[in-house]
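Only a portion of the chains appears, each positioned as in the full assembly.
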Amino acid sequence: MEITINGKKVEYSGPPWMANLMEFLGISSPPVVVERNLHIVPLRELEREPVEDGDSIEIVHLVGGG
Amino acid sequence: MNDSLIIAGRAFRSRLLMGTGKFATRRLLEEALEASGAQIVTVALRRVELDNPQDSLLSAVDPRKYLLLPNTSGARDAKEAVRLARVARAAGCEPWIKLEVTPDPHHLLPDPVETLLAAEILVKEGFVVLPYINADPVLAKRLEDAGTAAVMPLGSPIGSKQGLRTRDALEIIIEKSGVPVVVDAGLGAPSHAAEAMELGAEAVLVNTAIAVAGDPVAMALAFRKGVEAGREAFRAGLGQAQKKAEASSPLTGFLR
């Protein structure tokens, strides 16, 4: 399926769960935050959160700022 | 005697808030934070870079030592600011937020109307809101009435290092405010930070001037001392400036 992650189109064929997607992307959860279609996905629910074709997903983290 | 900064019922020894942007290395950030004595440090949100997901200066900031204060930088209206605040909370931060709404990416000046709107929403959602604002006394009062925990008027445009170009308005804000006034933006040297404290500000936030200094660690210490100097002078009771001169020595009689 094709999903949009942080604004980039990505082809993903792994298991359709957010936790798997994160693994696929090589992102060890904290301190990241995942938004799926503008809704925040609590980290503890990444296993139960599906990933579907056309999803728009944002993965953000804290960085230096003023 | 004890002289704590109290924000939202929480006490802090240090009156220097420090930003974590623009540091060249994690090591410099870590040491500068240590030297500054800061207890509240601002952070921002950004997309993870998919090709290099693990980098994060932030590992330099131990959340047990510092209260992380995420900002909403990049938000152009209330809606975006609220979204960022929620994301920050989901990132595991305490519900404290430095509210920034800056529609114009060039001057990065805050939008008074959107800032008030976002503040009202976030206060209702239980956030401790510290809004970054123009030095506007009436707006400051309205934000206080809306329940913000402090107000953060600017001294001069972000990163400009010009110091207190808004001094007159800051004096009015400090005179009128019932919540802590934290001067943010434009403080380019310890003398600027000291001046803000001498006016009666409760605290200051500094980032660029420390991060881009030749020696950021030494500069962090310098700002720490500047803030302490200004605060202690404010408490010790500064005399008024006057136009006329006044001898500090007795005029020596025997020459006459």
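First chain written, first letter: the chains are A and B, and each begins at residue 1.
Following the convention adopted for this analysis, a residue touches a chain if its C-beta (ideal position, glycine included) is under 8 Å from a C-beta of that chain, and two chains touch if they have at least 3 such contacts.
Since the structure is predicted, the reported quantities are computational estimates derived from the model, not experimental observations.
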Problem - Stoichiometry of the full complex in this file, given that only one copy per chain type appears - result: A x4, B x4
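What we mean here is this: only the chains that are shown with their structure count from here on.
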Problem - Euclidean distance of C-alpha centroids - subunit A vs subunit B, Å - result: 33
Practice task
In the complex, go through subunit A and note every residue touching subunit B.
Solution key: 5-8, 10, 25-28, 30-33, 35, 38, 40, 42, 58-66
Exercise for the section: Within their complex, state which residues of subunit B touch subunit A. Expected result: 19-23, 29, 42-48, 50, 53-54, 56-58, 68, 70-71, 73, 83, 86-88, 90-93, 158, 205, 207-208
